[in-house]
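Before I ask anything, here is the structure I am working with.
With one protein chain held back, the other chains of the complex are shown just where they sit.
By letter and in written order, the chains are A, B and C; residue numbering begins at 1 in each of them.
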Amino acid sequence: MAGKSRKNEVLNVALIGTQFMGRAHSNAWLNVTRFFNLKRPVSMHTACGLPVDKPEAFAAKWGWGQGVPNYKRDVVANPDIELVDIATPNHVHAEIAIAALEAGKHVSCEKPLAGTLADAKQMVEAAKKAKRRKQHTFVWFNYRRVPAIGLAHQLVTSGKLGRIYHVRAAYLQEWGGPDTPLVWRFDRKVAGSGAHGDLNAHIIDMARFITGDEVTEVVGSVEETFIKQRVIPEEYGAEIKGKAGRKGTKKRMGRSTVDDLVIFLARFKGGAVASFEASRLSTGNKNRNMIEINGEHGSIRFDFERMNELDYYDANAPAAVRGWTNIMCTDGTVHPYVANWWPDAHVIGYEHTFVNQASDIVNILASPSVKPVVPIADFADAYKTQCVLEAAIVSARERRPVKVREIT
Amino acid sequence: MAGKSRKNEVLNVALIGTQFMGRAHSNAWLNVTRFFNLKRPVSMHTACGLPVDKPEAFAAKWGWGQGVPNYKRDVVANPDIELVDIATPNHVHAEIAIAALEAGKHVSCEKPLAGTLADAKQMVEAAKKAKRRKQHTFVWFNYRRVPAIGLAHQLVTSGKLGRIYHVRAAYLQEWGGPDTPLVWRFDRKVAGSGAHGDLNAHIIDMARFITGDEVTEVVGSVEETFIKQRVIPEEYGAEIKGKAGRKGTKKRMGRSTVDDLVIFLARFKGGAVASFEASRLSTGNKNRNMIEINGEHGSIRFDFERMNELDYYDANAPAAVRGWTNIMCTDGTVHPYVANWWPDAHVIGYEHTFVNQASDIVNILASPSVKPVVPIADFADAYKTQCVLEAAIVSARERRPVKVREIT
Amino acid sequence: MAGKSRKNEVLNVALIGTQFMGRAHSNAWLNVTRFFNLKRPVSMHTACGLPVDKPEAFAAKWGWGQGVPNYKRDVVANPDIELVDIATPNHVHAEIAIAALEAGKHVSCEKPLAGTLADAKQMVEAAKKAKRRKQHTFVWFNYRRVPAIGLAHQLVTSGKLGRIYHVRAAYLQEWGGPDTPLVWRFDRKVAGSGAHGDLNAHIIDMARFITGDEVTEVVGSVEETFIKQRVIPEEYGAEIKGKAGRKGTKKRMGRSTVDDLVIFLARFKGGAVASFEASRLSTGNKNRNMIEINGEHGSIRFDFERMNELDYYDANAPAAVRGWTNIMCTDGTVHPYVANWWPDAHVIGYEHTFVNQASDIVNILASPSVKPVVPIADFADAYKTQCVLEAAIVSARERRPVKVREIT
Partner (left out) sequence: MAGKSRKNEVLNVALIGTQFMGRAHSNAWLNVTRFFNLKRPVSMHTACGLPVDKPEAFAAKWGWGQGVPNYKRDVVANPDIELVDIATPNHVHAEIAIAALEAGKHVSCEKPLAGTLADAKQMVEAAKKAKRRKQHTFVWFNYRRVPAIGLAHQLVTSGKLGRIYHVRAAYLQEWGGPDTPLVWRFDRKVAGSGAHGDLNAHIIDMARFITGDEVTEVVGSVEETFIKQRVIPEEYGAEIKGKAGRKGTKKRMGRSTVDDLVIFLARFKGGAVASFEASRLSTGNKNRNMIEINGEHGSIRFDFERMNELDYYDANAPAAVRGWTNIMCTDGTVHPYVANWWPDAHVIGYEHTFVNQASDIVNILASPSVKPVVPIADFADAYKTQCVLEAAIVSARERRPVKVREIT
């Protein structure tokens, strides 16, 4: 159903998943037509949840044409739907994506690609076959579409930093303290992993995206679950089998089966060395998705908590005025995606990165000749990140360096 | 048409003005129903522009029920419309607002209240009469609805800073350099003033809002037009009478009739002294809307370019750990409006302040007993800011201190 | 005794004043010979205090050859002493400086030049006569010798910022709250003024120094004493006549006779407008000596609390990477004075500015052809700052704009 220009046909989108990420994706589809001049018309055709999610109410709130409960019947089997957008928990990505691809749909999937490497592998296979049928896959590594990160990618891949020596990436959050109850994110079966898949997935992708280089080896790795027992939330009471809680309370405790923190060292193909650190216990760091890259001729530095800014150091500037330049990446004449938003320094936020990605997806689906503003990850690309994630876990558990090519 | 609870009736909104501010207001009405649980249903009923604005296309793009060209016939005279939202240039605020109020509508008007004090006075009179008929007026001082500014208001008005000594406010932009052509913002007849009405209006309102205090005197003031001649843009060629431009060019030059910068010193009723500085020539400052307030027991500090953050100094903290605390104002459990958006430190941007304001407007129009999350300006409130603006201009021109009560 | 090269003769220095500033000057003379290759040898010949200051102990501690109690007899009348360095309270600057100049000494005097304009005028007259006899005068505006400020001076006076539009200077401290007792700094007779002479003196000088321009008019000014009554310290009990203190305490209260805050607006000869703000009640700001200067082609920004850094905005940089560059002014190959200190970013502190100034004084006194690294203020130069201070006070009290030429 793809492969030729379809500039005048409406692109019917169906969303699957109506929790937090479903909201972020819905917002993207709602606003992309207002802020961007797209190359194809788009329709918010269907939103699909589980019955418990009340998909009708969700659909009405966000402006989807209908809310449906059964993704196989109501989405995959519906010939009007061209793009299936997956915003579910990680453990069902593979099942949905493969079904959609086999039904001839384009698929855009929330990151990480999958909860397990086995799932991810199957998804890549399905995508490879579908690609021959001109179907597209996309993964929502939304931080690529922060304008500051887009600029970093442009600076680094165009050679402004010269040879890259050192990448330091960290994604630090603090919400996983001992008082946080045993929600699904602490259940390996549903979430796949803890901070690792949630946070390291992002910074591995960002490091790959900005440098244009690939991780070849994890040299050393630490995986740690500091908080081993957590209170079982009441609504889970019947389902999770826990032991008695702290003395004097009636609270039932259960075991967290995911990491709180994973940190690892790596080498890139181009020779750079790197550290990656993800934690949910970095008190004071609420959403500190940071990266610094040092090269022979310059460096860049980013912190998502100040997402409109990029720091750039140009080692070739005159010595007297050389320093870190704090760039407000809000200039519509030069910075990626910005012209679609507001005047200079009328700053944007988290959700805009999804809208930016939606615009690229639509434009790519308009015509095979369209390039996204900055490169977009497909399943094969996201699988490389998944392999680095896996190598870090193997390295931590087997206490040895692990080549990424061992994984694939 | 107001005064009783109307929780189940749809609130039909009509927007007038479809340029930059029309876009910001449309976004607010589009998204407020998605992110907030409002106390009344809302409908984007009508968008009204001038013929040149192609209101139909604008309406379709943003989801307004219809796009119309004639505000008197298509909006004011339409009994289905309950709220008229004005996002036009300043010089027509009065005419539209008064017509709408006389027709029994609620009115929300973009800031500043008006282009001239005379206009503003008439608007306040009309609002006073309408208030007796239970009609509401609102002014879009959107920065009150930055969560960090809301928190500042809560801290200061609750007494955390003690006696206020010193207010330092500045709104600095850089786009008004000598190469910027003679657009409408440099034409006094349309814009009313330059940086003064555009930028000082915001920081006067913010200082009043955060402190809960009123300016009583402008002690000294400077109004300056550094760039007196600007290039006439080609599309204006026929309309604006300019003299020949720089040697060797064919460009026609015209006179800027507004200020580039106004800075003034003031006194507050409660005893604090203050400086206010607005400029379009503060190179490097793109949208630096800053305020610092120093009190006996603490201080606060804000910079819009980092709008998710508030700096707070608590002079009563233990000496060893006393300092400026950089608060990410993104905690949905405590910071105003935040619970409607994203998780902690998944930052928001400029446009969210309008959505936040729209939520308060709708809720107030649902029932007379509803209070906004933080106080909202009506015409009478905005008029106080307008009088301070005027006092600053009189002070600059007559080279003397001016009491604000001289103005009203 | 001056005018020819004296490169091989030891320069005998005498210090007068052994309190806080005496300590800062002693440190300068002690260390300047260690860190700088001076053009003349220097000797710390004599330190002079009042009897109560125990000048012998002070001299021994700091390495002065002797400690003496009588400046006229022991310093001014001593033919071996070539440079008299004044670090006393302001109200005796004039008396000592004039006596030293008349005795043929070079004089370096702590800022502000004097406690009153009348004193300052007499000092300038004496310096003018002495200059004909090849005697030098210097004023310790030490902040000129912060490397970052030196760089700012170089950038701005070399034209990098183009036409200057706007100067914003503030020197904010917090120590003057209501619990601070009535020490000498709150006594107009001794201190001359409060925040004004202490803090505005510095930022007026810095603004003049960095821009190379002169203030021509104070447009408006506010002088405020927020804390009118202060507790009399016990040791002052007998001397200051106070009334009974707060209920329930035995503390005696006395009247503060100086300002806590002076803020004013000004115009420069070159067309720039400016604000100056000095306060001892800016809670949270411990020593925030800040300046920002906006020009057509760029801006600079400085904050003494981060004194090793200068922020510079180059409006001619490529748009994609344009921003505020944070320059660590610690590069010995290019930044003023730095080569004498430590490796890059092994940061220096407050006292180094005095050492830097001492090096220039010695080198100038080595040979008439020596230029200081950056311009150094003499009495005539410092008098211009004094006149601006006075104009601000006249403007505040007479509630009108005051031309600086009215003052002189």
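Note that in this section contacts are C-beta pairs under 8 Å (C-beta built on N, C-alpha and C of every residue); 3 or more make two chains touch, one makes a residue touch a chain.
The shown structure was predicted, so the numbers you read here are calculated from the model rather than taken from an experiment.
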| item | value |
| --- | --- |
| Which of A:T157, A:N294, A:S367 or A:T408 contacts the chain that the document leaves out | A:N294 |
| Touching the absent chain when the full complex is considered, from A:N12, A:N200, A:S221 or A:N340 | A:S221 |
| Touch criterion as defined above, residue of C:M123, C:A278 or C:M307 at the omitted chain | C:M307 |
| Interface with the undisplayed chain - residues on chain C | 20, 24, 26-27, 30-31, 33-34, 61-63, 175, 286-288, 304-308, 328, 330, 342-352 |
| Interface with the undisplayed chain - residues on chain A | 161, 163, 165-166, 168, 170, 172, 174, 177-178, 219-222, 224, 226, 260-261, 263-265, 267, 271, 273, 275, 277, 279, 281-285, 294-299, 301, 313, 315, 323-324, 395, 399-401 |
| Contacts of chain B with the absent chain, listed as residue ranges | 151, 154-155, 312, 314, 317, 319-328, 331, 333-335 |
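In this text, only the chains that are shown with their structure count from here on.
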| item | value |
| --- | --- |
| Most contacted chain pair (by C-beta pair count) | B-C |
| For chain A paired with chain C, centre-to-centre distance based on mean C-alpha positions, whole Å | 55 |
| Between chain B and chain C, centroid-to-centroid distance (C-alpha), Å | 42 |
| Centre-of-Cα separation between chain B and chain A, whole angstrom | 36 |
| Per-residue overlap in chain B, given as positions that touch at least 2 other chains | none |
